[in-house]
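Missing here is one protein chain; the remaining ones are kept as they sit in the complex.
And now, subunit A:
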């Protein structure tokens, strides 16, 4: 196919670099510098998509991010698929493959098109809600069908070969948009010395300067843009980000920019010869000041069949001709309510094609551009508008009629002009999307017929973004605003750059026109589209208002106006104007809807950045991690820690070697601890160093039990409650010296407990002299436990291990395997235990020495699962597993660890003396012994007293911990049960989801060694 619409000269494309691309399966040629849209238009491709709801053929309408129709699925391979790409924003590259996102099976022959043909009253707004409402159970089925028919692109089914990342940027002034105002603003701020970031979503910076007919300092406007960009590029304090869209404007001038780094070159970075580079980068910008120079979007007029391919917004015509050397048709009719749009007709004619007429809604337009058009022999029809386009696959004519905009009626005879292209312009809408993200509603300006951004602290608006459209004024505005922003950012001397010379153009004022009246009433006329992407018509908006939707927010939700990736770029103002007309109100009375991030679609990859795969979440390792890996540990995630879960060993059975199952390994590890000696890496326990003369007093206030008399060298178990009296964390705290303690916390609770201590110290008791410091990572902790623990320890330490000298709940300092250590006689297994703390850099040495000596005792490493079984056999709780924020120390049967008579009120005391916490029928911790020893109850299983009762049964409690005990040769569990301590010996029932019911006896929480003799040996 030839590029039939391509001009022989002109445009900013490189005709020497021909690029081949495929669209909807057909191959075409374009040039370097093209967008996919300009290349498609050059090749005369009229239909690029089918519409969302009515499946009508659609063509390219605009030239920028506001394009509602040309939304494509990009990617040559499955892995490189990208949905929702606007063809107008996609740079052409060699080998590009794209297809329309709508249309099943394809855009030319569409099985959904019957819907569009029947259209009319068949699919009013709310059609899906109304039609597919019942039965509700079928909605999922309907939805799949509707989705497939509608389509909005699809995600790839294979992993993305590309990578994406994030960049944290900081600047004094962020300028969004590199059109005339943005460039001038950036230059003012940059010359003042401010750190400036200038971002622009297009391939090339310059914005409207790149397609302008005007001259700056006597040269083409684009030359000025090039000169400014080149100056900015040379400044060390300026970061230029082309191909970068500001997609979200968040609190405190935090702006997210989405930079496309290889997407303009190939569909993967590797395909572009840039293996390993990021495809897209999300810049997280913290800006001192933001200059919003986002320009404006031209509004199309709303008239019948305004969606037929060949209908474009007027400005897009100029862009395609002047930037890409593409004239998207032969015969043009322009329908406008303003002067600026006339340049489309002038550009068209200068490109050698026929302008059939300019249809102007104003009675007596007389601006310079109007005169130019008349002088060029172009027919100008005044007081009129294009009422309807004819044609189905492509415009074949324009029905033009005189109109009365006040009364919204046609006033003359319809004249049909033969043409293949209709350009329309209903005025300009400042791009207020980003400013709206801040939560500030835009303000209506009657003189502009548009909304401008509301005021927001730290934000400055320049140029077209607040309705300063004339080139000379936009440059001056930008220059001034850039300097103002720099001054506000602390560069007091900042001054506006000298504004270059631009001839002033006389313009006749715009007149309000949004929807063009039709001969027929709106609900009977052919469809007049307001929102092309979401297939919302003027009739739908009118119907919505008739059905009682008066708030524009409701109209929007009922009709889908401005939904989704479109965010109302072309249609919102027209929609509001139509609603206002129907409701007989003004546009500002109808209000505007809120625009939300993101301005244009952002690929998930860019949001995720490098936080994926092995970098998805930090993995925390102990100092002994290497040993665990080398010894075959299976790991369990505890918070972000990787803790050994169990250590499966090889077993030989029937001549075959296999690894133990988890059950086998845990049973072996449990028995080793109960009968010999085991070792646990307990380094993950939170450890907090507490120093100061009031350390002891502070402990007494944050723990429920007493600390006044704990002597140096002694260790105590402590319970920590929240102020509601519910257990928060537990652990042992050792008195290292009179004013010095070492607190341990649960692995998961470490950070929270330190914050808790600081919170109470800093806000409630700042007079207490005490400091807290985390030493979790400083110390490695190894627990040597079991009947043989002392024998093993005696071989490696100089500490006197005599049971009378080194008692249970004592700690001593000495050397273990030659390394200075603190050794604590505390036990979480119920067995004789020594917890060794050494500085973590020496941990591996000590650990290996223990194994060297431990071989003869069959020293067995065990993991968290065995730890759980062993502690549960002893009825030792795990905060967060056996408790859930609703359990008091009393509920756990730990009244012995509550010092009600302590002199100073401690955290939780008051709550624990409420009647509710003293109730006898609270859920209390008990042991459960299944009647069938083979049964291991499910954790979380509900307890009932009568299994025959009707559902819903009265639930009395639930299982919190449950394991198989190789010592008991039975399953056993801990549970919380209403009034549990008075139910000892009773049988309770646990109905399971499969209909079976387990029986269990309520027993003590201590299953092994109830007197606690084994840990005191």
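Simple rule for what comes next: contacts are C-beta pairs under 8 Å (C-beta built on N, C-alpha and C of every residue); 3 or more make two chains touch, one makes a residue touch a chain; residues count from 1.
Definition applied: contacts and distances are computed from a predicted model.
Asks: Going by UniProt, what is the name of the one chain that was not included in the view, given "dihydrouracil dehydrogenase (NAD(+))", "Sarcosine oxidase subunit gamma", "NADH-quinone oxidoreductase" or "DNA protecting protein DprA"?
Replies: The correct option from "dihydrouracil dehydrogenase (NAD(+))", "Sarcosine oxidase subunit gamma", "NADH-quinone oxidoreductase" or "DNA protecting protein DprA" is "Sarcosine oxidase subunit gamma", the UniProt name of the unshown chain.
Asks: Of the residues listed, A:366, A:446, A:501 or A:619, which one is in contact with the missing chain?
Replies: Of the listed residues, the one touching the omitted chain is A:619.
Asks: May I ask which residue of A:78, A:501, A:738 or A:764 touches the chain that does not appear here?
Replies: Considering the complete complex, A:738 is the one touching the chain left out.
Asks: Which residue from A:4, A:551, A:773 or A:1004 sits in contact with the chain not drawn here?
Replies: A:773
Asks: Looking beyond the chains shown, say which of A:17, A:596, A:611 or A:895 touches the absent one.
Replies: That would be A:611, which touches the missing chain.
Asks: Could I get the residues of subunit A that touch the absent chain, sorted low to high?
Replies: 165-170, 195, 276-278, 284, 286, 610-611, 614-615, 617-623, 625-626, 641, 684, 689, 691-693, 712, 736-740, 769, 771, 773-780, 813, 815, 817-820, 822, 838-845
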